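The excerpt is restricted to a subset of chains, each kept in its original location.
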Amino acid sequence: MSETETSAGWLTREQLRDARERLPIVYVSVVPVRVDERGVVTTIGLLLRASSEGTINRELVSGRVLYHERIRDSLIRHVEKDLGPLSMPRIPLSPQPFTVAEYFPTPGVTPFHDPRQHAVSLAYVVPVEGDCAPQQDALEFSWFSPDEVREPTVLAELANGQSALLLQALAHLAV
Amino acid sequence: MSETETSAGWLTREQLRDARERLPIVYVSVVPVRVDERGVVTTIGLLLRASSEGTINRELVSGRVLYHERIRDSLIRHVEKDLGPLSMPRIPLSPQPFTVAEYFPTPGVTPFHDPRQHAVSLAYVVPVEGDCAPQQDALEFSWFSPDEVREPTVLAELANGQSALLLQALAHLAV
C-alpha cells in the first residue's frame, strides 16, 4: 500500500506516524476490473511497484481514507491517483464491501500485514471503463485474465497478503 | 410480476401452470436505478401496469429464469423486455443478490405474495444508462428520487409485497 497523500490529510508526516502507532487507520482496497456487457469480469488490473525495501511487487489499488472524506470519494481519488484521471471508475452503489482486510503490523495475526500500521481496509471491486496508466512511482499497470491472475507466479508477486484479498475478490465474483 | 415468456420457456401454458402448482419457480427481481458519477443512486424506476384484476399497480422489473438460462442473461432479458432494447442495463458483477424474496401463493407466510405460484426471486439493483420506455402492456415507466419512492402513497401502489423489496433495496444502497 502506498501512502502519498500525507499533506492532504491535515497531518504532518510526524503526526501521521504517531497516529499509526496508536490507532487503526481506515483504508480502502480496490480490485480494478474490466467487465463485458453481461457484467462478467474479463480482466483484473494490477500495479507493479518498487517497494522501499527494493523489491518489486504487484499491488492492488489502495490507500487511506482522509478525515471528512466519504468512502466513495476515497475510492475515486485512489483509483484516479493510481490509474490516472481518465480511468473512469464505476463506484459501487452500496457501501457494503465484499470483505474487510485487517492489516496488522505484526505478521501472522491475519493473512494481511503492513509493517507501518494497523489498517482496516474496506475492499471493493471497481470496474474501470477508461484509459488506465500507471501514475507516480508505479512502474506498470497490467491486465490479467482470472486464470492468469491465479497463477502461483503472479500471486507470489503480491506482497503483504494482497494475494489473499485478490482470491477473495475472485471468489466473490465467481470467476 | 408479469409473465409473458411462456413460449420461450419450452413449456406450454398448461405445463407451466402444472409446474407452478408443484415446484418453486426461480425468478429475478430488478430495482432499476440511475446513478451519478460517484455511484450514488439518484432515482429508482417503477413500472405502472394494469393487473389482470383491473387494478393499476407500480411494479419492479421481474420475471422467470428460463431453463438453461444464466441469471445474468435473465436479468438482461427482463430489463430489456420491460424497459426497452435501448435501456443499457449494467449487470451486477457478483451473483450474490442483495436479498432473496420468497413469494408464496398463500398470503402471510412472508411479506411477498404471488397468487399464481411459489416463486424464489433473486433480487438485484441494476443501473440502466440508456433510454427507458415502457414496453408491451406497461402503461408507464417513471423515475422517483429515494425520498419520493418512500412516500406511503407510492409504496401503496406496489402490490404483492414489492414495497418491502424496494425498501430492502434502499436500505442496502443506504439512500
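A and B are the chain letters, set down in written order, and residue numbers restart from 1 in every chain.
Keep in mind that, in the parts below, a residue touches a chain if its C-beta (ideal position, glycine included) is under 8 Å from a C-beta of that chain, and two chains touch if they have at least 3 such contacts.
Model, not experiment: these values are computed from the prediction.
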Inquiry  = With 2 chains in place and all of them the same protein, how many does the whole complex in this file have?
reply    = 4
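In the analysis below, only the chains that are shown with their structure count from here on.
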Query = Distance-wise, how many Å sit between the C-alpha centres of subunit A and subunit B, to the nearest whole number?
reply = 34
Request  = Show which residues of subunit A lie in contact with subunit B when the two form their complex.
outcome  = 33, 35, 37-41, 72-73, 76, 90-96, 98, 125, 127, 172-174
